[in-house]
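As you look at this complex, bear in mind that one protein chain is not there, while each of the others sits in place.
Here the chain labels run A, B and C in written order, and each chain numbers its own residues starting at 1.
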Amino acid sequence: MTHMTHAKTKNSTLVFTLISLFVLLGLTVAANKMEHGALATVIALLIASAKAVIVGLFFMDLRKSTSLTRLFATAGLLWIFIMLVLTMCDYVSRGM
Amino acid sequence: MSELQKTIEPSPPRRLNYINHDWSVASWLWPKDHKRIGVMYLVTITFLFFLGSMPAILIRLELLTPKAHLVTHDIYNRLFTMHGVTMVFFFLIPSIPTTFGNILLPMMIGARDLAFPKLNLASYYVFLIGAILAMVSLVYGGVDTGWTFYTPYSTTFSNSAMTPMIFGIFIAGFSSIFTGINFIVTIHTMRCPGMYWSRLPLFVWSLYATSLIFILGTPVLAITLLLLAAEHAFGVGIFNPALGGDPLLYQHLFWFYSHPAVYIMILPGMGVVSELIATFSRKRIFGYHFVAYSSVAIAILGFLVWGHHMFVSGQSMYAGMVFSVLSFLVAVPSAIKVFNWTLTLYKGSLVLKTPLLYALGFIGLFTIGGLTGLFLAAMGVDVHVHDTYFVIAHFHYIMVGGAMMAYLGAMHYWWPKITGRMYPEGWGVFSAVLVFFGFNLTFFPQFVLGYMGMVRRVAEYDAHFQVLNVLSTAGASILGVGYLLPLGYFFWSLRWEPKAGPNPWNATGLEWQSPSPPPELNFEVMPTVNGPPYDYDTVALHEEGIKHV
Amino acid sequence: MNLPQIPYFLSHSASVTGERVDFVFGLLIVFATTIIVIVLAMVLFCVTKYHRHRHANREGAIDHSTKLEMFFATVLTVIALTLFAWAADVYADISRPPADTMNIYVVGKQWMWKLHQPNGREEINALHVPVGQAVKLIMTSQDVIHDFYVPAFRVKQDVLPDRYTTMWFTATKTGTYRIHCAQYCGTDHAAMIGWVYVMTQPDYQKWLDAAPANQPAIAGTPGTVGAPMATQLRSTFNAMGCIACHVPTSSVRAPRLDGIYGQAVKLQNGQTVAADEEYIRESILFPNAKISAGYPQPSLMPSYNGQLSEQQLRDLVDFVKSIRNGWPADATTQPASAEPAKDEPKP
Partner (left out) sequence: MSEAEMPVSMQFDDAAQEHEAATLGMWTFLATEILFFGGVLMAFTVYRRLYPEAFSQAGHRLYPWIGTANTGVLLFSSFTMALAVHEVEGLARRNRLVRYLILTALLGATFIGVKAIEYYIDYREGLMPHFNFHPVEPFEHPIQSQLFFVFYFFLTMLHATHMIIGIVIMLFYVGRTRRADYAHDLRLKIEMFGLYWHFVDIIWIFLFPILYLIA
């Protein structure tokens, strides 16, 4: 299970990854031109997450990592989420 | 000295261990051996403890009288800030993990070293630089904000040496992060054959939980301090309400780290106590799985309760309630530990040596401190006692009565392993008793003071509080002596006490299978594990057992 | 003069909510003592009975019991939740002032308290209140965070710059009680103290009438006479230019203020708030903080933060309160001589 025996990511996969990232970037810009308001926020963040997932899976090889590594990769996100939810809990209900 | 050891001793071939295998200066300045790094931490941190208690002595002396006779208000403010910052960031947070954790974690799981020895060394020097920077702020007159650095006072109004202090803590934070990463990776990848998770010593479990907090909490503190520094240096409004900011946001960010940080301070102590109780009851720990998982539960739940420091800050009432109920729930895993420790004692075969005394002291004092934590988590009561001496008493009960006791317990328990020498048992018992009584005399009166309404961070108080304050100061002197004694006899033991042998306590952990002090790569034969932890049932119960030395 | 009353441990507190706090505290003490006694008894019992040298029956020791642990955890969770609910209920009580309070404005600054009695009388580091009357403090700070704390009443609340927080109590016993600043606020934090004088209703009235409105009454020094200046309220309203927008005839579209006091106001962000003093004050000082539904954001209304004395601000609030039943007959006929708001200096 060493990295020597790891099936290596093919070059073509990398190129394909790059292309899809640029497509998503184009999408971001296009969506921003067309949409405004709350929906635009959601769209922009969704596309960003998609890009991040692609980079993570293909460039950073999360695809082939152990589940433990994946767990730690997501732990940071989960903790930000906790922080945001509980803090917002204060801001949303202030002055009620 | 046991008969057994005497017969072995006569012609020992000079065995090389991690201390004497290389005496070159470089090998001590840049060691990669976790044990040496641990010893360097031990020395540094013990020094920082005494440094941090100097202001405590002055605080107690000042509070002997109702008026500010000894020092001015301004100096008093710098004293308690210095005391709090040093004790929290430079003593208690790194204390047990970086010393005993560093030395013992690889040995307990049967590894030759931590996963990243260079990172470990880096963590030490990063810590040292941080500590020195914080001391530099002393040279520039100290900081007068309290260890919590609340804005807008700290950023706009205080003109004390904030910058070196903030960067000192910021830098020391990276030391915590490095240690956390190192421990997590080591525990995950370097356990020896047979060392399943369900066989890990409880101390290792607690270090794992602590490391989770290190890596998930510390970065937030770091970034918060950076924002604070930016606001302070450039006068831009990040938290300053006059510039559109919200000071409560700072408090949220600060406590998001600093509440979990209190579990950084106590979890390793709990791990130590689990070890001590099992060893000196000569009995398998009760409810191993519950004790182990409750550490992780505390680490995770601990991130959900920070708002209990902000009940009267202007935070929304509803948010307060969420934080309050979660605070009550986080107490349950702690309660489970207390429950299991006492049940371990039941039907044990107790060996009342110094380490066990400290462990028992821990149980009692931590319970009091923890229960008063519930008083504070109870919102209606906290409105009254917030920022009074009740809070001061609460956290000293846990941090001094709990964590500090565990630190001393660990010191006595593993001293033979680390140095190869015993400590004088009589003196050990004497100072443990002194510490226990001195401690209660110092801090119990403060609960009363707090409920009577004596606020914290003041150099002056109303005359009718004096009696209790005098008691407290008297207690502190006894406590001080209790802390000085070990400093003396540990040094003394290095030369004058008998050699300990590999396993003076007849304990089961892997660390005891190696000679004392251990060789450079920890074990002469790399161990494998083929039984449950704390298997004292198979170590014959009524063996002549532990020898007086 | 009353001597400072020494509150003693677990004394009955001197306020209505304080008694509830003491009760919960007592409850917690009983609970905590029980637990501590159990733990200590257990430890001492084991230390004596199962000491290594003692012969005792050590048969049948078990090393785990999931049932026992779960039982223990469940019981404790239930106890913990009960205690939480009890204390949270008291907290809700402390956080929510009753409807008919006497309002006192508090300004904290390094390192003193300034308080404004309802009739305009100003006090420094002293607060006179009648016994049995619910008193609400509406507080703000001019610099850092402070905290108004009266131990005998078991209440405290942080006092924040650029924001209003409130706190309330009903004193139950006449006497003199400590005020502390409980949030560390710099050099003389320890000296930011004062006294609350709880008086009988007639005594309080006498005291109020015995001093001129604008002369600060320093703690402990007897004050002199003054009268409320009801007539002045409207002139402030006119002079500050509020009249330029807040009359039905104005060309600026601004909400009518007559009758808003005590009403629910819908905000632009969908929330609904009650138009109490705090809200009115905030609207004047920080119009953008809460914008009424249907009005543009940012608010057309200029911020008056920093341009009004506490006295003027209070007058304005009182004026808005006074028109809760409609404008006085001549109010709208005032010449709109005030400058348009755009020319108001920006803060």
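Here is the rule we go by: a contact is a pair of C-beta atoms (placed from the backbone, for glycine too) under 8 Å apart; a residue touches a chain by one contact, two chains touch by 3 or more.
Just so you know, these numbers come straight off a predicted model, no measurement behind them.
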Chains in view touching the one left out: A, B, C
Chain B residues touching the omitted chain (full complex): 106, 111-117, 119, 177, 180-182, 184-186, 188-190, 215-220, 222-224, 226-227, 230, 234-238, 243-246, 249, 253, 256, 521
Interface with the unshown chain - residue positions in chain C: 288, 297-298
Touch list for chain A against the chain that is not drawn: 1-4, 8-9, 11, 14-15, 17-18, 21-22, 25, 28-29, 32, 40-41, 44-45, 47-48, 51-52, 55-56, 58-60, 65-66, 68-69, 72-73, 75-77, 79-80, 83-84, 87-88, 91
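Just so it is clear, only the chains that are shown with their structure count from here on.
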Whole-Å gap separating chain A and chain B, where each centre is the average of the chain's CA atoms: 37
Sites on chain B at which at least two other chains make contact: 248, 317
Where chain C touches two or more other chains at once, by residue number: none
Of chain B, residues touching chain C in the complex: 68, 73-74, 76-77, 144-146, 150, 152-153, 156-158, 241-242, 247-248, 281-290, 311-314, 317, 320-321, 324-325, 328-329, 331-332, 335-336, 338-340, 342, 345-352, 360, 363-364, 367-368, 371-372, 374-375, 377-381, 383-384, 386-388, 448, 451-453, 455-462, 464, 541, 545
Chain B contact footprint on chain C (complex, rising order): 4, 6-10, 18, 20-21, 24-25, 28, 31-32, 35-36, 39-40, 42-43, 46-47, 50-52, 56-65, 69, 72-73, 76-77, 80-81, 83-84, 86-95, 110, 143-145, 147, 149, 151-152, 154-158, 160-163, 165, 178, 180-191
Residue ranges of chain B touching chain A (in the complex, touch as defined): 188, 216, 220, 248-249, 252, 256, 303-304, 306-307, 315-319, 322-323
